[in-house]
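Sending over a structure as structure tokens; questions will come in a sec.
One protein chain is absent from this view; the other protein chains keep their places.
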Amino acid sequence: MINPTQEINTRHYEGNPQKNSPALGATLAYLGVNGLLALLHGSQGCSSFIRLQLSRHYKEPIPLNSTALLEDSVIFGGWEHLKKGIAVAADKYKPQIIGVMSTGLTETYGDDMVSALSSLRKERPDLENMPVVLASTPDYMGSMQEGYQRTVEALLMTLAGHSNSNIHSAPEDSAPSIVLLPGCHLTPGDVDELKEVVMDFGFRPVTIPDLSISLDGHAELEAAPVVQGGTLLEDFQRLPKCKACLSFGLSMEQAGEIIRQAHQIPHLNFPSLTGLAATDALVLTLAELSGKPVPEKLLRQRSRLLDTLADYHGQLGGLKAAIALEMDLLYSLASCLVEVGAEISVALSASQAGIHQLSLPIPIEVGDLETLEERAGQSSLIIANSNGRQAAGALKLPHLRAGLPVFDRVGYPQKRWIGYEGTQQFLFDTLNSLG
Amino acid sequence: MINPTQEINTRHYEGNPQKNSPALGATLAYLGVNGLLALLHGSQGCSSFIRLQLSRHYKEPIPLNSTALLEDSVIFGGWEHLKKGIAVAADKYKPQIIGVMSTGLTETYGDDMVSALSSLRKERPDLENMPVVLASTPDYMGSMQEGYQRTVEALLMTLAGHSNSNIHSAPEDSAPSIVLLPGCHLTPGDVDELKEVVMDFGFRPVTIPDLSISLDGHAELEAAPVVQGGTLLEDFQRLPKCKACLSFGLSMEQAGEIIRQAHQIPHLNFPSLTGLAATDALVLTLAELSGKPVPEKLLRQRSRLLDTLADYHGQLGGLKAAIALEMDLLYSLASCLVEVGAEISVALSASQAGIHQLSLPIPIEVGDLETLEERAGQSSLIIANSNGRQAAGALKLPHLRAGLPVFDRVGYPQKRWIGYEGTQQFLFDTLNSLG
Amino acid sequence: MSTREIVDFRKQVVEDVLEVYPEKAKKNRRQHIAVKDSECAGCAVKSNAKTVPGIMTARGCAYAGAKGVVWGPVKDVVHISHGPVGCGYYSWGNRRNLAEGEIGVDNFVPFLFTSDFQESDIIYGGDKKLEKIIHEVVDLFPNAKGVSVLSECPVGLIGDDIESVARRMSEKFELPVVPVRCEGFRGISQSLGHHIANDAIRDHVLGKGSARDVGPYDIGIIGDYNIGGDAWASKKILEEIGLKVVNIWTGDSTLEMLQNGHLVKLNLIHCFRSMNYIAKYMEETYGTPWLEFNFFGPTKIRESILKIAAQFDNSIMEKALKVIEKYEPLMQNVIDTYRPRLEGKSVMLYVGGLRPRHIVGAYEDLGMEVIGTGYEFAHKEDYEKTIPALKEGTLIYDDVTALELEEFVKKLKPDLVGSGIKEKYVFEKMGLPFRQMHSWDYSGPYHGYEGFPIFARDMDMAINSPTWKVIKAPW
Partner (left out) sequence: MSTREIVDFRKQVVEDVLEVYPEKAKKNRRQHIAVKDSECAGCAVKSNAKTVPGIMTARGCAYAGAKGVVWGPVKDVVHISHGPVGCGYYSWGNRRNLAEGEIGVDNFVPFLFTSDFQESDIIYGGDKKLEKIIHEVVDLFPNAKGVSVLSECPVGLIGDDIESVARRMSEKFELPVVPVRCEGFRGISQSLGHHIANDAIRDHVLGKGSARDVGPYDIGIIGDYNIGGDAWASKKILEEIGLKVVNIWTGDSTLEMLQNGHLVKLNLIHCFRSMNYIAKYMEETYGTPWLEFNFFGPTKIRESILKIAAQFDNSIMEKALKVIEKYEPLMQNVIDTYRPRLEGKSVMLYVGGLRPRHIVGAYEDLGMEVIGTGYEFAHKEDYEKTIPALKEGTLIYDDVTALELEEFVKKLKPDLVGSGIKEKYVFEKMGLPFRQMHSWDYSGPYHGYEGFPIFARDMDMAINSPTWKVIKAPW
């Protein structure tokens, strides 16, 4: 292979793509912010489809509004639709924040969202202080991960300094705070686990975005068009007082740097939280930051993980896994398998993101699930989202579901595959997927 | 069916039995007591086989010594072997406690273990204060559950009042203590979860036996012939100071009554901890005993469980489960499935234990896995231990592994199928087993 | 409550719910909502109007209607989602239109092919890329009987000429290559997508294959997408009464079925909304008659069988009567089992196509009552057909917003809600039994004699699941 990071697919189409739309990633990021109303600037099909896709995965209602562009916008642009959409959403649903994401359509005719917003604010002075986040997520640039990443960055840049008289000043905490920036490779269950680990060291986590309380699948919630649960608007104002910022997944590194530069607090990026060494790195960092010893509970979990590694080293060593996932998840799961002696036979990322920075024993390439099917023949296992079932079926290989969408297995959003206990669970799931 | 509780198997043999040996259940109970050396009174094959079976299930070393009966014992009885076995074990391994279980062989020639022990103590006055527990567990009476049950009762009767000058008096706790008696239907992971719930209400649990710290599969342990982890000998002396006794699984009711009568503390039995109503019952009891509100964490877990029930009511309602398990586990899992609308098509218990006291919508019958195979044809799922795979294979039905042994799936001893989160996990596992 | 009281109560509910709107919006939305009332002749419901920007809607777009509904189930054609990755990905594998055949050989239904536009394609245009892709798929899948190109929003903006690419490729490979201009911004819902897709069939496919002889009992089924095997269940009945189903549009369909759709004695139409265009065209152009029918629930099945058989000779009618005689006792068994458990239970529906009206009879067969219904993308004539099928006091809502529907459900308290996956989790969280009535919630078929027992069981399972009882906390 001459250039291992080149697109290996010489075809001009994607066959059974892995690549999801950035606007879907943007929706996900917005769903982790409390009181936010997400507004897709595009034709109404986009918002319906995204709601459907995410509902299928999370088994949750997905509030997402649309500027409902029509044929007139082809001539006049979507400017007026966007202004009207923001105004209607603000008036009708009274959100704390509006989060807008663009689409291939609006980016193609080059809608200037910033000027639309400022024009609206001139017409409607009452909306002057309404925080509106604008994320640029045309689906011809990158995949879900990039859309999520750009939206988190937009959230930070718009809200971190936002001052709103309606918001009480952040309360003084006794526990020191720490900022957590989880990437979209982490499930709501993972984020829950991550927060728990951080709290075990006596920190109060400020999690942006926080899907662990908005998309964790709990009842007793009245459905609403604005996000319920997730990061509080006040949390963004607490950033300057945080002791450090930890970002998870390489895609969150830039967001962490934004915080570091804005607030002069240390920032550390953890490309993975799955695996012994990856978890050790987090635990060591937390021990150093807190000046506390590693809690007994984590030592016990580590000891159980070690036992599992020893018990199954033979079976894990015999694995040949073909993996196709968005980059951060691909790297997390694959590097954990490498650590326990398994072989990675195929590593296909959904997009170019991070492909030059992260490395595995074999080259990581960009590819679709058609390519996965062509390449995975000699493997013992496929790890991919539910759409990988065709490849697995054709090759008669076991298929561990991971990523998004997972619609033909239950409980995926609740899964915890990070930390010592989560790594153990991932290895159990991997071995059990073999049947 | 005229008498629904009759053995339905009119055959005189058991074909692929579910029934395991009571001595194996006894071993399990002993393995949850710290510093105990388990000594099987029988031929050495029994101990090797039990170690093998339990190692295969738990992926752990299983310390179990043997009195190694030989042909001479057929003529002279096993009396001398038992005395010698206890003496050698005491001298060589210096255990805190010795736990003896009998076998079909020694019970057939009617070895009087009590008099053997007192004869030994006369010869060896230095062993006078060594606690020795004697459990009668011939394998022609009951199954694993009964062996475990009789051994827990023997442990309580021998050790609860045992005074030993080597043991420091029990420390005074600030947190009120509560006795937990987990049945053998609970995995080490389940027991861990149970203790955590009890601690969430501010109690300190005294767990007898406690497999969650001896058989939970952790590293950094030097193998030893005596049990490491588990209930402390001191814990038995703390029983009188406990606020209440909670026993889990009908098989533990008698043991709970022993404590109630001996120490005049309230005793409550919980036949199951799997399912919403079953967990509610425990949580309500703990709230009442502690006078505290239900902790936020449990409310959140409950809310997540409710959401899962709602999300999957359609799929769960369509299930027809054929279940063959030891009685307490059979009842726990089946009653949870009934609660969520599934149909139980076959319910086969390993033995008669509790069969007249617990009830399901269909009669519970005693039966082997050959019977399961004959009856489960119209079901959508088989729930049984790994030996059920033949029936599942012949019927081409999915097979959820439960009970003991589970040797062809990993991580079973770490599973948590109790409490709100555990019930959710059980339902996830059930649905995912359908493929 | 008397019927009058019910009508009045529900009218008040409508007013209450609309109260949240500003005056102009209230006036607008009020036209889309009605309560059936003998006093209001016709109870006009406004429909097929624009959705307001900033609102949460269940509607799809033209692409969804053309690719997701009409073209997707044509199994031996490679469908290219032309544009960026999103549209194709979103719509992939959502509809349960079953198809037989070897995947990748003569069945491409489970595949998704996308031209995956990059920024450069937006700037320089995608026609060249499309041409290469068509080369590649024809090469890789020599058994494919044709190629369809479904254009996404940006394609319509950048001035690509997919029609001429399609024409060139079609000539080169002597294979139908069908351009479908279904950009999502066209029209106000998926409905225009159906129309565009129908027109593409008319212009590029119908009558263009090698013709076949028409047998005396040859018929086609139009507008059955074989969700969960529905079309197969319908076909079974029709063949049992002596007819020969040679076409299904479009469920488990082949390109040949589209080419020869007019070569039948009769076209039976199930989903009028999505396929009436082409049915009418075949009648006008080729004289092929069409007839609407409804195979949901034994009452409607009986009516439809008799109406269909009446179009043919006596031998067919005799068989039809025998079929009814054979199956009705079986259906009665189903009713005897489930009706006692479902009698008097109420349902609210919000779906698309034909179901908001067609399925009412099946619920009534089980003793249940539809107290509210509405369409995502209906036209005037759909409501005209619907209202007669409903009882007095039934609430009717067009393009209902998520918020409105939740409020209606909270106030009318039905025992069951039937809508899509986007709505499912909203109502289940409220503790309300719910069935997905687009995809049959991974179940089906619901059509025909085969489907009714499954329908009845599913509704019972949802409504009578013990789950709803345990949901209340004991503290």
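Each chain gets a letter, A, B and C, in the order it is written, and its residues are counted from 1.
Convention: contacts are C-beta pairs under 8 Å (C-beta built on N, C-alpha and C of every residue); 3 or more make two chains touch, one makes a residue touch a chain.
All figures in this text were calculated on a predicted structure; none of them were measured in a lab.
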Visible chains in contact with the missing one: A, B
Among B:G104, B:P176, B:G202 or B:G318, residue touching the chain not depicted: B:G104
Sole contact to the chain not displayed, among A:G110, A:P125, A:G291 or A:G314: A:G314
Footprint left on chain A by the chain that the document does not show: 276-277, 280, 284, 287, 294, 302, 306-307, 309-311, 313-318, 338-341
Positions on chain B where the hidden chain makes contact: 11-17, 19-24, 39, 42-53, 55-56, 59-71, 73-74, 81-82, 84-89, 91-93, 103-105, 107-109, 138-141, 143, 219-223, 225, 387, 390, 393-394
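Operating definition for what follows: only the chains that are shown with their structure count from here on.
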Farthest chain relative to chain C (centres taken as mean CA coordinates): B
Chain pair whose interface holds the most contacting C-beta pairs: A-C
Cα-centroid distance, chain B relative to chain C, in whole angstrom: 54
Between chain A and chain B, centroid-to-centroid distance (C-alpha), Å: 42
Chain A-chain C separation of Cα centroids, rounded to whole Å: 34
Junction residues of chain B - those touching two or more other chains: 306-307, 310-311, 315
Residues of chain C engaged with two or more neighbouring chains: 425, 429, 431, 471
